[in-house]
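Below is a structure I'd like to ask you about.
What you see is the complex with one protein chain gone and the rest in place.
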Amino acid sequence: MKAGAARDPLTIAATAIAFVTLFAATFPLFVTTITAFNATNETVFPPNGWSLRWFWNIVAQPELVEAAAFSLVLAVISSAISISLGVVSAVALTRKKFPGRDLIDAFLMSPLLVPQVILGLSFLVFFVRIGSKQPFLNLLLLHVVLTFPYALRVIRSSLIRMNPKLEEAAVGLGASSLKSFFLVTFPQMRPSLFVAIFFCFVVSFDNFTASAFLTVSGATLPVQIYFNIESSLDPTISAISALLIVSSAFFVIVADRVVGVEKIV
Amino acid sequence: MKQAGIEIEKITVRYGNSVPVRALSLDVKPGEFVSLLGPSGCGKTTTLRSIAGFSDIAEGDIRIGGVSVRDVPANKRNIGMVYQDYALFPHMSVEKNIGFGLRMRNVSADEIRQRAFAAAEQLRLSGFLDRYPQQLSGGQQQRVALARALVVRPDVLLLDEPMAALDKQLRSDMQFELKDLQKSVGITTVFVTHDQEEALSLSDRIAVMHDGKILQIDKPDTLYQFPATRFVAEFVGTANLFKAKVSNVGGKSRIELDGLNVSIQLDRELKAGEVEVMLRPEQIEFGNEASVSLPVRVQSTVFVGVATRYQVTTASRQVVRVDVSGVQSVRPATGEQATISWRLSDMRIYRDGRLEP
Partner (left out) sequence: MKAKLGVLLLLLPALGLIAGFLIALTSVLVMSVMDSSGALSLESYRSFLGDERNLTILLQSIWIALYVTVICLLLGYPIAIAMSRSSRTVASLITLALAIQFFSIYVVKMYGWMLILGNNGVINRMLLGSGIVSAPVKLMYNELGVAIGLTAAALPLMVFPINAVLQTISLRYEEAALGLGAGRLRALLSITLPLSVPGILSGVILTFVFCFAAYLTPGLLGGGFFKMIGNVIYEQAVARFNYSFAAAAAVITLLISLIAIVGVNKASQVLAGGRQ
């Protein structure tokens, strides 16, 4: 069927539109990467000669390196918290029936409905009012709120698809319910955990809009890059961007190999 | 109604490396009801979809009403198709579903209404025209699918396991209804099923498929009584098979069943060698009235309504199934020794899996 449908003119036209559009959408990523190799301090494409100096220049800008380390730590810790919360909440929401379950689910997913600027402003106002002066902890709380709904959604949908009879069968065969969770349910959750980690990490590491409200100092990497772009356009930005583009493409390709790309879109 | 025959000439369908249909030929006469019967995965659906124009044929040709449809796209073939899951459009009412094909043929709104109403009436759907498919029972959905296919007056009707989703009682009701409808409309029909009883009760002829080929095409009774191959014998009905040897002494052939002290004198001449003897359970009876007899022990019995099915074991520990119908009186109990017998003329002999003439 698919083979037959693929050859009809309509699908061919749609595929052509897809290729052209996606070429246009990914072309800037390509250009960015190439401009990182400029020989002069003009960020132009095609480059005026080739060099690697802008990559070395990243290290010469301590605020970029610090921001990268900060974002990495933030993403790892917030993802770890969100995933743990996500597993526990998903199990509670899926395995037990109780009144108001859908309401609680909607409640827990509600951060996704709120635009990022408003999320950012909310936390700014909130922290100002309670007088919190802990930039890292403030950002951590924000990022857990940002990433938790993704963790919950991914893990919960995998639990819903799972056959609850399997865990029952394990209990029927003499396993305790905790044991049957770890021996039967948990192994089946692994692909979804992978997807959840991927999502949480990317959502946290990539977040600009909400985070920008909380980082007057101690910037995350996207915020730092934004400020650098606003102040000057030298190819160092292209160099750090190129590293980010290559590594996120790498992680998407790894995810495609591990769970299939259709699971992460 | 104009009746069109279908001639399929040596078609082959390929999907990458798999070849679900291999040089398959089949003639369906105008107005005839032919079933494609075979195990799951043998290529029945693919064959049907080739007729409809959804599977591209790599080789061969298909003619409908004498005209090649090789280069005719599916939407121009004027075919009525009913899917196993019916594929009723979920966002359209029953009336819109039934009228869809007419709308695509740019029939006037008035006539669409009229013909949809008439089709609904014929299939006892008049009260459901405003409903949506998901508000109907399985049987009703199936009738909508039939109405939708027939209302455009197609040249041929193709049905892909349309009964599979129905429960047993409804299925047998729908079988009668389908058969009546098909005869009254007189439409050439190809019906795909893996259910042999369904095929036997509905079809003018049955084509038994295996591995992308048709093994035998015949009337239901011929197919049942004279299966051309051992595979057909086992797939259609229940077959008891005995390994045996043919020997020729002085122009006469004898068959000896392996491991059993039974020697059967045949009334015709066969080549010497290894063969298999096939018997239907209802052709075997208890007692030694018939020409060939064999001692057995009764292992178990199951009551199946019209008959009682016995499982008996021979001296060589082979299990033989015997059906005893209500009129027969000899009924040994489980564990008892008994004698089974059968008539020479009921025996079918297979050499290398093919029926000996």
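Order of writing sets the labels: A and B. Residues in every chain begin at 1.
Assume contacts are C-beta pairs under 8 Å (C-beta built on N, C-alpha and C of every residue); 3 or more make two chains touch, one makes a residue touch a chain.
Just so it is clear, the model here is predicted, and its values are computed rather than measured.
Within the whole complex, the absent chain has one touching residue among A:L74, A:L159 or A:I225, and that is A:I225. Taking the whole complex into account, subunit B touches the unshown chain at residues 52-54, 73-81, 83, 85, 87, 89-91, 93, 100-101, 104-105, 130, 132, 134, 148-149, 152. Taking the whole complex into account, subunit A touches the unshown chain at residues 1-3, 5-6, 8-11, 13-15, 17-19, 21-22, 24-29, 31-32, 35, 42-45, 85-86, 88-89, 91-93, 96, 98, 104, 107-108, 110-111, 113-126, 128-129, 141, 144-145, 148, 152, 202, 205-206, 208-209, 212-213, 216, 221-222, 225-226, 229-230, 233, 237-238, 241, 244-245, 248-249, 251-253, 256, 261-262, 264-265.
We take it that only the chains that are shown with their structure count from here on.
In terms of their C-alpha centroids, the spacing between subunit A and subunit B amounts to 55 Å.
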